[in-house]
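Since the structure comes first, as C-alpha cells, the remarks are kept for the end.
Every protein chain of the complex appears in place save one, which is left out.
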Amino acid sequence: MITVAKFSINFSQYLDADSNLHLDNQALTQAGLDPARLLDYYQAMLLVRSYDTKAIALQRTGRIGTYPSCLGQEAISTAIGKTMQACDVFLPGYRDAATLLMRGTTMHELFLYWGGDERGMDFSHNKEDLPYNVPIASQCCHSIGVAYAFKLRKQPRVAVVVCGDGGTSEGDFYEALNAAGTWQLPIVFVVINNQWAISVPRAKQSYCQTLAQKGIAGGVASEQIDGNDTIACHIHLQRAIDNARKGNGPSLIEAISYRLGDHTTADDASRYRDQEELANAWKKEPLVRLEKYLLKRGDLTDAKIETFKQQANAQVKQSVESYLATPAQDKSAMFEYMYETMPDALKEQLDQLNQNK
Amino acid sequence: MITVAKFSINFSQYLDADSNLHLDNQALTQAGLDPARLLDYYQAMLLVRSYDTKAIALQRTGRIGTYPSCLGQEAISTAIGKTMQACDVFLPGYRDAATLLMRGTTMHELFLYWGGDERGMDFSHNKEDLPYNVPIASQCCHSIGVAYAFKLRKQPRVAVVVCGDGGTSEGDFYEALNAAGTWQLPIVFVVINNQWAISVPRAKQSYCQTLAQKGIAGGVASEQIDGNDTIACHIHLQRAIDNARKGNGPSLIEAISYRLGDHTTADDASRYRDQEELANAWKKEPLVRLEKYLLKRGDLTDAKIETFKQQANAQVKQSVESYLATPAQDKSAMFEYMYETMPDALKEQLDQLNQNK
Amino acid sequence: MSQYTLIEAVNAALDYELAADESVVVLGEDVGANGGVFRATDKLQTRFGEDRVIDTPLAESLICGMSIGLATQGFKPVAEIQFMGFIYAAFDQFICHASRMRNRTRGRLSCPMVLRAPFGGGIHAPEHHSESTEAIFAHVPGIRVVIPSSPARAYGLLLAAIRDPDPVVFLEPKRIYRAQSETFENNGEALPLDVCFTLRQGSDLTIVSWGAMLQETLQASEQLAQMGIDCEVIDLASIKPIDKKTILESVEKTGRCMIVCEAAKSGSVASEAAAIVAEEGLTSLFAPILRVTGYDTVMPLLKLEQHYLPSTEKIMQAAKRLMEF
Partner (left out) sequence: MSQYTLIEAVNAALDYELAADESVVVLGEDVGANGGVFRATDKLQTRFGEDRVIDTPLAESLICGMSIGLATQGFKPVAEIQFMGFIYAAFDQFICHASRMRNRTRGRLSCPMVLRAPFGGGIHAPEHHSESTEAIFAHVPGIRVVIPSSPARAYGLLLAAIRDPDPVVFLEPKRIYRAQSETFENNGEALPLDVCFTLRQGSDLTIVSWGAMLQETLQASEQLAQMGIDCEVIDLASIKPIDKKTILESVEKTGRCMIVCEAAKSGSVASEAAAIVAEEGLTSLFAPILRVTGYDTVMPLLKLEQHYLPSTEKIMQAAKRLMEF
C-alpha cells in the first residue's frame, strides 16, 4: 500500500466574531485594505442591508413577489463584487443581490425583477453578467462556457460563480467543478455555506466535514474561509481571482456564513430552526463585526454611522420610488423576446393576445 | 489559517505485473485465498474470456448486436461477483458480464440480451440484481434506493455498483456518492478505470490525480487498487463489502485496469489509441498474471490449463447453442410488460399490431 | 367526515397510506420538519419517523433515481419534486429507468413509484415556479400521469397512484391548493385511474380540461348555460393513458369539442386530445376542435402572468365561436 495523493483543507479567518483582528497591519495594507477601503466595504454592506430590509417590506405590502433575503451574507457577497473587475463575468444564484449591486446592477433593476418584471434582468451596466439563476447550481455549468470563452480568446478575464450549501449536492455543481479542472479554466467557485437549504441543515446535506473538499473531486484548489469576515473574504477572493486571471486555474472557496432570515418571504424558518442557533449566529454577523472593528480603530464614529445609514436609506428610497413609478410592460412583451425574429406561428398568437381571443 | 480536514488516497497491489506476490502467505490464507480459491478465480476468468471472445465472434457474424467486450477487466469484475453474497444486490453498467456470470446470470441470458431480446434481463437466479445499465452512471442513484431499503429493513445486505472512469464525470455519480455518505448506506462503489471512455483518455476526463479522491466529495472512504491484480481485488472488495455489511458505511474503490479491446464492436480504437500503449497494457493483464503466479507456485500446470480452457469453451459453446435455438418472442411481447395490467389504450394498439394495421 | 382543501387532501392521502402500508416512504427536499414548502407532508415525519419521511440532499436526479432503487426492492416511494420547474433534472431517470424497469426485465423488477410535483401558474411565484409541462411526461410510454382538480379527487387519485404497481407522475394544481374545501371521509378509498370524470353534463359542446383550469372552465360553462349554451365538462384527470371512450362518446353527443389547458399550446396534451378526436371522432363534429391554452412563450414573471393563463372570458369566446360556426 502506498499513498498516491494527499489533500488538506485550510480555514482562514482574520477578523474574528469579537472584532479582533489576527493579521498585522502590513498584511492588511498589502491586501489593499486601507481604512478608506474598509469604510467603503462598510458603507456597501449598510446599503445592502437597507435594500434588503426594504425589499422584505415591499413584499409584505404586495409591491414585489417572493423575495430571498441576503441578511447575514453581506460580507462575502459584497467582497465578490468588489474583488472582481468590470471585465469579469459574474454568475449569481438568486440570493446575490449584494454582489450584483457592487457589479453595477441598479436597485431599480432588482426591484423590477422581484416585482415580476423581466426588465430587471436587462442590466444596464454589468451587461455580460448572467441573470439571477433559480434552478439551483445550474449556473455552475454556464460558468464553464463563459470561462472557456475567455481562455479561447486569450482574455485575462475571470468567471465567478456562486452557489449555496444545498447547491453543492446537485450534479451540475460537480460536473462543472470537474470540467473547470480539466481545462484549467479561470473560474472561482464560491460556495456560500449559510448552513441551511430551506429547512435542510448543512449536516444533512452531506457527510463531508467541509464543503470545500468537494473541490478535490475536480482537482480544483479548495479552501474554507469565514464568510462573515470581510477581511478574509476580500483577501482570499482577491487571491483566487488573481490566480485565475494569471492562468493558474480554477479554485473553490467555501465561505462559512449564516442565513439570518427566512429562506424567502414565503418561508417560516421557525418551523424547523432552533431559536438559540439563530441567536448565536447573530453574534457572528458581518456588518456589526466590521463596524465594531472600525469604531475601535477610530476610523468610524457613531455620527458617521448615522450619516452613512441615512445616505443608504435615501438611496434605497429613491430606487423604490423609481421602481414604483415604472409603467408595466405591455402584455405583448411576453412575445417580444422569445426569438430574435418572431416566427409566424408566434405572430398569430400575439394577435390573439392583443384581440383577447 | 488552520487545517480543518486532511485526506489521503492509498494504492494497493499485491500481485504485480510480473506475477510476484508482495504479501505473506499468512495474509493470503487469512483473506481466504488458498490455492483452491485462486484456481477457482483463474477458471472463472478463463470462462469469462472465452465467453467474451465468443460474443465478439457472434456479433461479427450477425448473431448478436453491438457488444462491449470486457477483455482485460476480468480480475476486478469476477472479484466483485465472488466477494458479494447472494443476498446482496449488484448494479452493473454494460461491461460487467463477468460479475453477472459470477452472480448467477446465465450466458444464455447474456447472449439473449445482446442479441436484442429483453428476456436476457429476466435473470433466473440473481433475481434482485439490477439489469444492465446503459445510460452512464445513472445506476449509481439506484444503488442509493436499494441500499436505503436494506438499511430501513435492517437487513445485513450490501449494494455494489459499478461505473467507468468516464462515468465519474456524470452528475449522477456524484449525487449518489454524496447521498451514500449522508445516510451512511451499505454501498460499495467500484470505479473500473480502464483508462478510456470510448476515445477520451482518463487524463482528459478529469484533472484529478486519482478517481478515488472523488469519494472525498461525498465523505466516502476511498482507495485505489490494481484492478488487474486478482488478489488485491479480492481482499479490498471483501473488506469494503464486509464493512458496509457491518454498518460502517459506504466506500469507493477505484480499480486501475485497461480496456484491451475496442469500446464495443461498433468502435475502432485504432483511430484514437496508441498501439504502444496497448502493447504495454497487455503486459499487465490479469489472467496471464494469475496464471503465471499459479504456475510458479505449482498449483497450475500446462495440462490443467488446457483442460480448464476446454471446459470453459465447452460451456460457452453449449450456451451459444441454447441461445441460437431460442425461439424469438412474439412481436406482442413489446406490449406485455409496459404495465402490470394493460390499459385499454394499449390493448387497442396491440390489436393494431396483431392486425398489421 | 372532514373538510379538506386540496393540499390537505394530499396530506391526508399520504398520511393514510403511510399508516396502512409500511412499504410506502415519502422523500424529497424539505418534506421533513418543514412539511414541504406547501405543507403537503406536514406532520408526516413526526408521525412516521425520519427513516420513512426522508429529507434528501438537494438533488432531483438522485430523488428520482433513489426512488427507482427503492421500488425495485418492493418499496412504494412517493417522491416530491418541490416545483414542476425543477423536475427536468429527474426526467432522465424517469424516462430511462422508472418507465422501463418492468419492460426491460420482463416483469422481474418493476417501479411502483409516485413522483409528485405542484404545477401551474397564477400564484405570483418566481421564475420556474409556474410550469405546466405535463405534455413532456405524457409522451413517455410505460407511465401514468395523473392530475386532480378537487380535494376529493386529489385524495382518491393519489391513493390510487401510490397503490398502482407502475410509475405515476402526480401533478398537483397549486393554484387551487387552498381554493376550496370539500367534505369527504378519510377512509382510504381510492378513485380509478385511466378514466375521465364528467363534471357537468351538456349537449352542445364538450370541453375537456384538467387541474386548475377546470375552475375557469366550469365558470365559463355556468355563464354559457345562461346564454343557452349547454357545455359538457370533462376532467381528463388521467393525462396518460387517456380515457378516449368518455371523450369520444361526449363529442358524439355534442358535436363540438374544445380543450382547455394552461400549458404552452404546441405539443401540449390539448393537442393530443384534439388529435384523438380528429382521428376517431371526426364524423361527429360540426365545428373545428379548438385548443384554448397558454401561448408558446415562456410563462412571464408575475406582472404579466394573468395575461398568459386562459381566462373564463377566453373560454366563453371560444365556445361562442364554436356554436356560431
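Quick notes on this one:
To keep things simple, chains are lettered A, B and C as they appear, and every chain counts its residues starting from 1.
Note that contacts are C-beta pairs under 8 Å (C-beta built on N, C-alpha and C of every residue); 3 or more make two chains touch, one makes a residue touch a chain.
Here the structure is a predicted model, which means the values were calculated and not measured.
Annotation: of C:Arg52, C:Arg116, C:Lys240 or C:Lys314, C:Lys240 touches the absent chain (contact as defined above). Checked against the full complex, the candidates B:Gly166, B:Gly181, B:Gly261 or B:Pro286 give a single residue touching the omitted chain, namely B:Gly166. When the full complex is taken into account, the listed residue touching the unshown chain is B:Ile136, out of B:Ile136, B:Ile231 or B:Leu260.
Considering the complete assembly, chain B touches the hidden chain via residues 65-66, 94, 113-118, 132, 134-136, 166-167, 169-172, 197-200, 204-206, 266-267, 271-272, 328-329, 331, 333-335, 338, 345-346, 349, 353, 356-357. On the side of chain C, the interface with the absent chain consists of residues 61, 85, 88-89, 91-92, 95-96, 99-100, 103-104, 127-128, 133, 135-136, 138-142, 240-242, 263-264, 266-272, 274-275, 277-280, 282-283, 285, 287-291, 295-298, using the contact rule stated above. Where chain A meets the chain that is not shown, the touching residues are 89, 118-119, 121-123, 127-128, 130-131, 135, 138, 140-150, 152, 159, 171-172, 175-176, 178-179, 182, 336-341, 343-346.
Just so we're on the same page, only the chains that are shown with their structure count from here on.
Relative to chain C, the chain whose mean Cα position lies farthest away is B. A straight line joining the Cα centres of chain B and chain C is 40 Å long. A straight line joining the Cα centres of chain A and chain C is 36 Å long. Counting partner chains per residue, chain A shows two or more touched chains at residues 169-172, 204-206.
Multi-chain contact residues of chain C (touching two or more other chains): 57, 59, 61-62.
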